[in-house]
Structure formats: structure tokens, C-alpha cells
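See structure below.
One protein chain is absent from this view; the other protein chains keep their places.
And now, chain A:
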Amino acid sequence: MAMDQILDGLSEVSCDVLVIGGGTAGPMAALKAKLKNPKANVVLLEKANVKRSGAISMGMDGLNNAVIPGYATPEQYTKEITIANDGIVDQKAVYKYAEQCYSIIEELDSFGIRFLKNENGDYAVKKVHHIGTYVLPMPNGETVKKAIYRQLRRARILISNRYMATRLLTGTDGRIAGAISVNTRTAEILVIKAKAVILCMGAAGRLGLPTSGYMFGTYENAANSGDGYAMAYHAGAALANLECFQINPLIKDYNGPACAYVAGPYGAFTANNEGARFIECDYWSGQMMLEFYNELQSGKGPVFLQLNHLHDDTISEIETTLHKVERPTRGLFHEGRGTNYREQPIEMHISEIGFCSGHSASGVFVDEFARTTIPGLYAAGDMASVPHNYMLGAFTNGAVAGTHAMDYADNTDFADFDAADVARERDRVMAPTKREDGVPPNQIEYKARRLVNDYLQPPKVTRKFELGQRRLAEVRDDMENRMIARNSHELLRALETQSIVDCADMAAHASLYRTESRWGLYHLRTDYPEKDDDNWFCHTLLSKKDGKMSSEKRAVEPYIVPIADDEKDLYDKQRIRASA
């Protein structure tokens, strides 16, 4: 059949603003760019299909970080995220999000997405974080993608599905010039010239290997293979704090959230094998994950999410949410295991590692306007460096990026680029299809990700990292010289494998650079077990310099919301003390 055949073709189009990634941030960025200048051309490029792509392909149960007047202020939220992220935060971007997210909630509401209200008609916000109250359930959360898609059609955004972006084009003057992409079903190359480009390509979620051994059983949507991180790196953009890995507490084997944010406000809690609580707060932070890890190692594991003490009606309500939205196959999984929330606790485990600023802080460096370090290149959502920003952060910062990028595009012309860059990239992309003999991408991917688990998972040991880098270099050599792709679907996987290996190299490099421990389990270095504020109270920026990976320090911007000395370590006190 025609699908998946390899066709050798190349075409070129141009637009004012190119948005890459149609999950959460991308559609909002495209929408806002188009609304800012309805005459301009906005293209939304997506590797899968915008209708069902990204982390929220099946919707979301609620907002995890809603700053709603009457419940929280932008100052409180900025303070909480600063403390949760061990102080390494440029507060301007977090504050801007906190100020603007309420208007995005109202806008989503006008799209037909409902948010839980109490009998007085106020938003029914719930407490999950350590200090403040920010969690707002979405009763029809399964409709999010459909509601957004309707808006995209109405605004006449040009949607190109099944195109995987592979590299950015930069102009001879250093500005962004566009992107090169490949059709995932025909292998035809599409060059898109653009005045501004917004990267919204999600987390690097296919980095570590899930303990089940199933390569696509990842926490993140497995399509999120870190392509955005790799593209930003090769274009010369800076990436921030990549050593602050994402590691999450998940349903063992199923590898999705249990989910404490949904069940916690009803009274569910994380317990050890004695049924005892051991953490103060279920909000996902590196410090909480460290206690979770310690408990698993201590002999008091396994760790469970305990719900069986709750009333039957409460459990039914939790089930309705968990088995309908975000990861609806949770119910099927529990059924297969014979786990009934009324009788058994849910066995939990820790996820594979990844990059994701949605839950931690590892992302392409951006300022409060979503600008990267390359003029005309923007980033938003899980792959941009605004920490702990979740779905609402993706929507809000996507809106910021879209508006600002169109403003930029309106005042600039296309950058000139070297045609040889396109030819070189076409050769690189197609290389696996030209080989007669070699190693298929699934084996190269498996090996790279197995090495990530063996050598790069925290606790981070310098000697292990150095060995890991050597092993990964061998895999890279195979990937660059011996990988084969026999149809266009396999070529898609081959290109994703290249993103995965790039991200593995970045994870190792960034982790070795920061010679201290910070963010709990996310960057726990056994050779440098203490937090070292004197030398490392700073961001680290990783970038490609003269073709080589390089890291440098960047000062944390002066705080606009001061943190008192006795507040700084609130997230370090996660373990419940026996005497408490």
C-alpha cells in the first residue's frame, strides 16, 4: 500500500508564524498569533494529529496551578514555586503566568470547558501544594482537545498533521528563518520559511526506559521524544537546568498518575507498607520524590496510594474522574490486576527520568515573553523553562508566545538562510533509508534508553555518568552510521531515536556540570551530596558552541517576590517526623 512508502520529494512553503507542536501550548499559541493579526499566515505543524495529540490527548482532570482571586495571589504562587524549585527561578516569568492564568481560565470557560464550582457559584479550588491552594477540577475535562480544535478551525489556522520537524533553520544574521520537516507517512521533506517560530513540542518523555520494559509505556505521551529539545540545541539555543530531571510517582507498571491531585483532596494519601503516611504533601517536587525513593529503598516499601478508608460514594466519584480522563485505561488496568479502590491500596513506583518543565524545571531557556536566546524563536509548554507550569502554564505561556511572536513577525522580514543547510539536513534525515544493511531504530532506541536507566538515573554517580557517556557515544556511532529505516514509519522512529540520544547526552553533560545536589531526587549527586548555594545558586545553561556541548552558569534574576529565610527550606521538610 502507498502509506509508509518512501517517496523522495521536497517542497517549500512560507508563513508569518510557524508553531511546531499541536498539543496544549501550540494550539493556544497559534490561536493567539492569528487573533493578534488575522491577515497573517499561521501554520500549526504536528507530528501526530492536532485533534488528539500531546499530553492531554484524552483531556485532563483539572488545573493543578490555578491562581484564582480570593484563593491565591500571584505573589503567593510565585513564592510557592520559587521555594518548590529550590530558589532557582526567574520570578518574572512565573509571576506573569500567575497574573495571566485567570484570564485564560475564563477564556477556556468560554470555549465550553467547565470548572468545578461550589453551591455559591465560586470556583471550588482544592489544596494539594505544600503552602497554597491551586487545584481546580474540570468536570468535563475529556472535552479539552475538542474545544480547542473548534477554535482553531474557526480562526482558520492552517494545520499540517503528520509532519515531524527535524531541524530549525537559522538565518545568516542569526535570526530564526524557519524549519525543516518530514512527512511521517511518505518521507517527503517540507521546508517552512517563517518570520517567527514557536516550539511547543512537549517533554522529553521517551528518555528513560519504563521498568515494565515496554518502550512506549512511558509516563509522558510516548510521541514526546524530546524533538524540541534536540532542535533547539542544534540551532544554538540555550537550554536551562536540564539536570533537574523529571521523575514522578506513578501507578506501578501502568506508569500513569494514580492520581493524588484528584484523590488527595478527598482524603487519599501516600502510605508505606505499614499503611503509615511518610510525606507531608503529595505535590510533586524533587524533595517529595526523594522521600518516596528513600521509602522504597528502606524496606518500608512498596509505597501505596491509600483510598480504601474513604466512603463508597467518594470512591465512586474519584473513579468516575480517573477512569474517564487523562489516562482512561487506568480502570482497565486495575480491573486486570483485581485492584478495587474500595479494598486494596494502589501500588506505586517511581517513573523513568525525562526532561519536562511542566513538572520540574528542565527546558529550553525562555524569558517572561517566551523568547529563547535566538531572535524570533519562542518556546512554551513542557519544553520551555518556566518551572512547574502544568497544563494551564502551557495554555497561558502559549498565549504569551503567540501574541509576542506575531508582534515580532509583523515588524520583521524573512531571514536569509544558506540553501546548503537544507540539502545537508535532507541528507541527514534520509540517510537511514539509503542503507542496505544495518541496525533498526527500535534496537538502537532500546539500547540508548537502557543505558540511560543504568547510568543516568539518580542517585547520580560521577563514575557511572562517565561510563554512561562512553557507552552512549558507541550507540551514537551506530545510530549515525548504521541505522536503517525501511519505510517512512520506521524513519519517524529513527529520527525520534536521534532526539532521544541527543537528550541522553544533554542529561549526562548537564548533570556532571552542576557539582552539588539540588531539587531532591532530581539532581542527587552522591559525590556532592550537599546543596551548595555559595557556588551553585544559579541556573545552568547548556548550548552548542563550535559544534560541541557546553555548559555555563547564569545568575538567578533578582526576586520580585522576596522569600524570607525561614521560608526557603519549607519544601525540604517533606518527611513526617515520628514525634509529630
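Following the convention adopted for this analysis, a residue touches a chain if its C-beta (ideal position, glycine included) is under 8 Å from a C-beta of that chain, and two chains touch if they have at least 3 such contacts; residues count from 1.
Note that in this section contacts and distances are computed from a predicted model.
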### Summary
Of "RsbS, negative regulator of sigma-B", "NAD-dependent dihydropyrimidine dehydrogenase PreA subunit", "Intermembrane phospholipid transport system permease protein MlaE" or "ABC transporter ATP-binding protein", the UniProt protein name belonging to the chain not shown is "NAD-dependent dihydropyrimidine dehydrogenase PreA subunit"
### Task
Write down which of A:Gly213, A:Gly267, A:Pro529 or A:Pro562 is the residue touching the left-out chain.
A:Gly213
### Task
Can you work out which residue in A:Gly87, A:Pro139, A:Gly171 or A:Pro328 touches the chain that's missing from view?
A:Pro328
## Note on the structure
Touching the unshown chain, chain A contributes residues 1, 3-4, 48-49, 51-54, 57-58, 161-162, 184-185, 212-218, 221-223, 253-255, 327-329, 332-333, 336-337, 437-440, 489, 492-493
